[in-house]
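Of the protein chains in this complex, one is absent; all others appear in place.
Up next, chain A:
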Amino acid sequence: QSGILPTFNEQARHRFQAELEFVQCLANPYYLNFLAQRGFLKERPFINYLKYLLYWKEPEYSKFLKYPHCLHMLELLQYEHFRKEQVNAQCAKFIDEQQLLHWQHYSRKRTRLQQALAEQQQAQQPPQPHGNAAAK
């Protein structure tokens, strides 16, 4: 039954895909900078769209998000002050740095723990190979 025009469901499914991709793109601070520099973040329809996208916070939708950082960015984007700041490249760089640091937090913690564990095990090793040989 595939005519030339997409059915309502097909349209809706396509819109779902598009919105899923778009909302996750908001996790990319350079993309936000890109949008800001082209004036999108000042347009009223776009601001309304950002508010509409908040539905991705519901559990039945959020389970499809691969990049959860985007939800935090989406929440911040509801505030005009934040939107205004996105036009600065420094702002994008700062957000990127913070995101990377946060992203690396657990791996760094794990590395530190492993190091601490290794050091502890070394300290417990009794270093007496010569002594034993002499006793025998």
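We take it that contacts are C-beta pairs under 8 Å (C-beta built on N, C-alpha and C of every residue); 3 or more make two chains touch, one makes a residue touch a chain; residues count from 1.
By our rule, contacts and distances are computed from a predicted model.
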UniProt protein name of the chain not shown, from "Pyruvate dehydrogenase E1 component subunit beta", "COP9 signalosome complex subunit 6", "Mediator of RNA polymerase II transcription subunit 4" or "Exostosin GT47 domain-containing protein": "Mediator of RNA polymerase II transcription subunit 4"
Sites on chain A contacted by the missing partner chain, in the whole complex: 9, 12-22, 24-25, 27-31, 34, 44-46, 48-49, 51-52, 55, 59, 61, 63-70, 78-81, 99-100, 102-104, 106-107, 110-111
